[in-house]
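Excluded from the complex is one protein chain; the other protein chains are retained at their positions.
So, chain A:
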Amino acid sequence: MMKTMSILLLMMMKPTKLMNSLCLLTFMFIFLSFLIKHDQEWFLFYSSLSSDTLSFSLICLSTLIMILMIMSSTSNTNITYRAMYFSLLLNSLLMCLFLTFSTLNIIMFYIMFEASLIPTFMLILGWGNQPERSQAGIYMMVYTVTASLPLLIIFLMWSNKIGSASLHILYTYDSNWLTSSLWAFILVLAFSVKLPTYLVHVWLPKAHVEAPVAGSMILAAILLKLGGYGLLRMISKTSNLMAPIIPLLISWSLAGGAMIALLCVFQNDIKMLIALSSVAHMAMVMSGSLTLSLWGTNGAQFIMIGHGFCSSALFCVANMTYERLNSRSFFAIKGMQVILPVMSMAWFMLCTSNMASPPSLNLLGEMNSITAIFSWTYFLSLPLTIMVFLAAAYSLFLFSQSQHGKLSLKTQSISPATPREWLILFLHWMPLNLLFLNPCSIQLFILPYNL
């Protein structure tokens, strides 16, 4: 318990420089590594704070990504000018995420789930560049809050019925078909807005495009995973409610994923493409976890972790290109291979990881998910095929469009990649591909019904 408390206390500190904040977070990460040897079961650290593999891996991911976020923001003068507020915001966000992932009380889960919106909102509004960021922030807030307030009613209704708000003894009776389906739908809707799924994804590309690099990284790496985490936690408890509408939900997510993947190929904005590709990946998470099988759950978990590293790294490298060329458009970013061959290699490795090539964790996740979905029904092979094919297509499109071709005339003198940038990309790419060798460190062994 002391270890966890000390981690939480460390977050309270007020760093005045980004470097201090970086040291602090690294310190926290080292503390967390003492907890890595956990027994794959519930591990209670304090009265209602506990963790299992699912939450622990996400806590580690969020701390690591937070470190990388600060490292990648040090080149932004806008951020270094107000470094203290920035690191305070990041620390409060990390605290919210830590509590969301480790709490056992569903009301607490809800509160922290929503609380993580406020620092993100401030991050987008405070350090974004274009004036459109206000619209993006409002979209994000209103979409998420609207969808998740009904969730609060359902949580309170359940905790009223059983007299306890513990996640472990969530009891969901179904009174009749209509209301239980409605509850199940509301439950899924709240998380699928956060995830996001097609039709309720509109806030995501806007928020990504307008956010500073740290905001995009945390959005793609962790905040989308909040939705996936909620789905994995709640669906297993409410499988009796879910059963009637699971076919609808899986078809919705997979068809949406296929359409979003198609949309990715038509983008001319790098950040937009990466944001939409994460929507397409999240469709696989949702459908995998909705199959309610061990394989699907594990697939969702692997894709979540893998995508956390991969999309964050892609946003990072897109920002590095943006800092050099001041553009995110494919029309301006061309032929980067000639002037930045080193970064071109990073682009290649990350794009291939994004399309789930071996040996990335995404491959393992997609293998698991696809197996689970196929064993659920063969009819979903069409959207799955489209999604997997188009994932390769848009990833290669992203690579070849930005790295090959003729240099545009404006790009004359460009600084080479610095060791800091190399370090950031390496620290993203390494765990993404090394975890493939040891997936049991993040694998969920228990049956999804006990998750």
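Quick note on the criterion: a contact is a pair of C-beta atoms (placed from the backbone, for glycine too) under 8 Å apart; a residue touches a chain by one contact, two chains touch by 3 or more; residues count from 1.
Going forward, contacts and distances are computed from a predicted model.
A.B. asks: Pick from "NADH-ubiquinone oxidoreductase chain 2", "Uridine kinase", "ABC transporter domain-containing protein" or "Cytochrome c oxidase subunit 2" the UniProt protein name of the chain that isn't shown here.
C.D. replies: Per the UniProt record, that chain is "NADH-ubiquinone oxidoreductase chain 2".
A.B. asks: Just one of A:Arg82, A:His168 or A:His404 touches the chain that is missing; which is it?
C.D. replies: Among A:Arg82, A:His168 or A:His404, only A:Arg82 touches the chain that is not shown.
A.B. asks: Can you tell me which of A:Met157, A:Leu382 or A:Leu423 touches the chain that was removed from the display?
C.D. replies: If we include the chain that is not displayed, A:Met157 is the one touching it.
A.B. asks: May I ask you to list the residues on chain A that touch the chain which is not drawn?
C.D. replies: Answer for chain A: residues 78, 82, 85, 96, 107, 110-115, 117-118, 121-122, 125-127, 129, 131, 133-134, 137-138, 141-142, 145-146, 149-150, 152-153, 156-157, 159-160, 163-165 touch the chain left out.
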